[in-house]
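Of the protein chains in this complex, one is absent; all others appear in place.
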Amino acid sequence: MRSPYRFTLMGVAALALAAAGCSSGSSSTSSGGVNWATVTSASSAGGMSKLVAAAKKEGTLNVIALPPTWANYGTIIKTFTTKYGIKVDSALPDGTSQQEVDTIKQKNGTAAAPDVVDVGVSVALANTSLFAPYKVSTWSAIPAAQKAPDARWYNDYGGYMAVGYSSKFGTITSLNQLLGPKFKNAVALNGNPTAANAALNGVMMANLAVGGTAASISKGVSFFHDLKAKGNFSPVSATGATIKSGSTPVVFNWDYLNLPSYVGVSNWKVFIPSNAVLGGYYAQAVNKNAPHPAAARLWEEFLYSQAATGGQNLWLQGGARPVEQVAMTGNGTIDKAAAAKLPPVAGTPLFLTQGQNTSAANYLAANWAKAVG
Amino acid sequence: MTVAASTGAGARPVRAGRLPRLPAWLGTLPFLGYVGVFLLWPTGILVVDAFKNPSGSWNFGSLSTLYSPAVRGYFIGSFKLCVLSAVAGAVFGALVAYAVASGKPDGVVRRLSVAASGVLAQFGGVTLAFAFQALIGPAGLLFHAGWYYNFPWGITLIYTYFQIPLMVLVFLPAIDGLKVQWREASESLGSSTWQFWRHIGGPLLAPAFFGSLLLLFANALSAFATIQAWENQIAYTVPQQIGTALSSEVGLANVNAADVLAFGMIVMVAIVMTGYALLQRRAARWLR
Partner (left out) sequence: MAAVTSLGETPLAGAAARRPQGMQRRRRRRLNAFRYVVFTLFGLFVAAPLLAMLRFSLEGTKLGTWSLTAWKQIVSYPGLAGAVALTLELAVITSIVMVVLLLPTMIWIKLRVQWMSRAFEFLCLLPLTIPAIALVVGLAPVYNRIQHYSLSALQLFWVYVVLALPYAYRALSSGLDAIDATTLAEAARSLGASWFTVMFRVIAPNMWQAILNALLLTGALVLGEFTIAYLLLYNTLQPALYSISRNTPNAGVVFSTSMASLLFAFALLTILSYAGRQRRRG
């Protein structure tokens, strides 16, 4: 005999389930008098020990878009957690810089908002209103050109755009070799140049190598057009899986993402053209409304610490060039073995300005799909 | 007593404690409210924002970007892909639907086919792209199809994989509606199979067939996940470009541009779906 209230109960149960999903998170806590969200440097709030204590009390750190195999982030996160006992919640490992700031905006005011972000410089420049000014203890070790004067963002690590390739192709000494017949379906970028920073820089590096200038990326686009016409351009976006399986034996990517250890292929080689040393650094920033402001600041201190197991050296071990490299080489705190493993770079490094970045992006938006589609 | 009350003779219900008579349509309010908030409101937002600048000011000329060569390219790419996969899905799907419908109505084959179609029509996206890459991609098990990454051929094949089951699901009721007696009647008058289909079955099923084809077209137009996982270095279609416009980290992220593209896409799909609705209505006349 069916109860007439069975369906009412079902409805109530459904609503209860929905309500259960609506569990509200805990609001951010401030510790003992200091409002860590407004702290601009550790020393002004009572020193590192106070910062560590406050961060431990918060207990969690929200990070975003940090793939474990990117510049050794997996080890960095683990080291941080072991050292301070703070749980690191890593969201959206595959996200782009734009998605990082979008998440800050979307999750603003909730306990899941990212505390810190690691974004491309153009995204950082466009979103400084979201960031809090904070100067790490090693602030002076960061070159002036690589930090915002108001300390809302600062470069963290970087590398040079390189061509990684399987040694079955011999040795590559010039990009024009890639137009040869043995590279059929072999050459890949890491993403869509109109969407991904690494891909845009890949095209720009090719542009510089074949004689173009930083002001105009057209020669780079033509180069990829030629690659495609010869059947050498692989539309498969290079990922760890495709490199391992051999689908993309030639990859344009940052040199720290072209390490044999990262790539997992032992006979992987790296080539940086001497006339196209295109550098790119990423930038750290602290969320103005971080749910865990003390933990966020402690994370930054950790990343910029020059200790042997500090962030700078850990990045170096991941093949990336830490921003304090010059200062650390000077005062001897650099991990010499890891520094020696970096790919040799001949020629003067070039960094794109914001304007050059924008005009390259606009040119790509209008011409990329046509050129290689 | 209750009969009189339910036929609305104006008398108040005799039963005590009941609610006073409210207009019946109020019972649909929860549904209308829900759809209003989660379907109509976002659509409204995107239509309005399509005419705005990132700074928030009005930009009524923004639709002109739909004519720019790059955007035209995306729409043409989408169109090519959708036409090819819709036609392939419709033709093969109709054959499969006929094979299913001509079996036992309650048999295992029919049951399994309908269940499989229900699942496979939803099986798209990331996993399907990888399945095909496993089959005919560069490291493919079956063979390496050189055209796998050519637009639109490789991705059309993948789309057809879920278009055929969708066709089966949508077209099967129409074939079921072809009454047995019509076939028998035409047979008894001496027609051959070809004549039956040419003069009776074909014209009867045509509205439903073309309607379903339009539905498949709209389905292909909306697909994003599959093509995103297939390759993501070049944006060929409108959905891919919307994705880029939302998440680009090289300064090209522009929600308003995404709005314009989405608006254009909705118009295109709306036209197609209107055609579908009209054809369905025609089909229903004969085949209900």
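So that you can tell them apart, the chains are marked A and B in the order they are listed, and the count of residues begins at 1 in each.
The rule is simple: contacts are C-beta pairs under 8 Å (C-beta built on N, C-alpha and C of every residue); 3 or more make two chains touch, one makes a residue touch a chain.
What you see is a predicted model; the values in this text were computed from it and never measured.
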item: Omitted chain's touching partners, listed by label; value: A, B
item: Touch criterion as defined above, residue of B:Leu63, B:Ala206 or B:Met273 at the omitted chain; value: B:Met273
item: Full-complex contact with the absent chain, from A:Lys78, A:Lys244, A:Lys341 or A:Lys370; value: A:Lys244
item: Selected residue (touches chain absent from view) among A:Gly46, A:Pro67 or A:Pro143; value: A:Pro67
item: Touch residues of subunit A, complete complex, unshown partner; value: 2, 4, 6-7, 10-11, 13-14, 17-18, 20-25, 67-69, 91-95, 99, 102-103, 105-112, 237, 239-241, 243-245, 264
item: Hidden partner chain, residues of subunit B it touches; value: 2-3, 6, 24-25, 27-28, 30-32, 34-35, 37-39, 41-47, 49, 92, 95-96, 98-99, 102-103, 106, 109, 111-112, 114-116, 118-120, 122-128, 130-132, 134-135, 140-142, 161, 164, 173, 176-177, 179-181, 184-185, 187-188, 193, 215, 218-219, 221-222, 224-225, 228-229, 239, 242-243, 246-247, 255, 258-259, 262-263, 265-266, 269-270, 273, 277, 288
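Here, only the chains that are shown with their structure count from here on.
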item: Between subunit A and subunit B, centroid-to-centroid distance (C-alpha), Å; value: 38
item: In the complex, subunit A residues that touch subunit B; value: 95-99, 102, 119-120, 122-123, 126, 185, 188-189, 191-197, 199-200, 234-237, 242, 245-247, 357-358, 360-362, 364-370, 372-373
item: Subunit A-touching residues of subunit B, taken from the complex the two chains share; value: 68-70, 73-74, 77, 137-139, 149, 151, 231-236, 243-244, 246-253
